[in-house]
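Every protein chain of the complex appears in place save one, which is left out.
Coming up: chain A.
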Amino acid sequence: MKFRIKAKLADADGMRRTLTRLAHEIIERNKGSKGLVIVGMQTRGVHIANRLKDLIHSIDGGEVPVGVLDVTLYRDDFRLKFKQPQVQATQINFDLDEKSIILVDDVIYTGRTTRAALDALMDLGRAARIQMAVMVDRGHRELPIRPDFVGKNVPTSIGEEVRVRVKEVDDEDAIYLVEMEDLNGEEQPDDA
């Protein structure tokens, strides 16, 4: 699908500052990093999760384990959206029981992906609590879901989309606001 860049919302420095603030907020709210685990959602949430882990370590010295979650199998549009799904790996090599989970994604939009992630996490263990950290909240929630830690609040229209790019997959760290040009195409924009 074609899109046009409308604005650059953050560059690498901006992203680093925002992530640093998020790491401080996470530690403040949880009174340290003890008992915390981070779960990043495929694909870009995983890289953001790893950076938060490093930042938390540099702030209070704690080692927070990072897991990877793919919610494809839990999506409510599984039978509508894909002709054939692309299932990626879920890798959580630690116990979730009685832990405080920080669920990390790049963008929150309708909240449906988060709903799927919550269901997946419930199946994986009984956490003490689940909090959510996102790089960008672009509004338009369709479910009663609210992130606990937000990097940037970006009011958007339905025809726009927020692209968080990370250098591990996209060769640069940046956040863009883009406008979709072909909404009648086969694929709908990501409801991250």
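Here is the rule we use: contacts are C-beta pairs under 8 Å (C-beta built on N, C-alpha and C of every residue); 3 or more make two chains touch, one makes a residue touch a chain; residues count from 1.
Following the convention adopted for this analysis, contacts and distances are computed from a predicted model.
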| item | value |
| --- | --- |
| Omitted chain (choose from "Serine-protein kinase RsbW", "NAD(P)H-dependent oxidoreductase", "Aspartate carbamoyltransferase" or "NAD(P) transhydrogenase subunit beta") - UniProt protein name | "Aspartate carbamoyltransferase" |
| Hidden-chain contact residue, picked from the options A:18, A:100 or A:113 | A:113 |
| Residue of A:10, A:41 or A:101 touching the missing chain in the full complex | A:41 |
| Omitted-chain contact residue, chosen from A:87, A:128 or A:158 | A:87 |
| Touch residues of chain A, complete complex, unshown partner | 41-45, 70, 72-74, 77-91, 105-107, 113, 119-120, 123-125, 184-186, 188, 190, 192 |
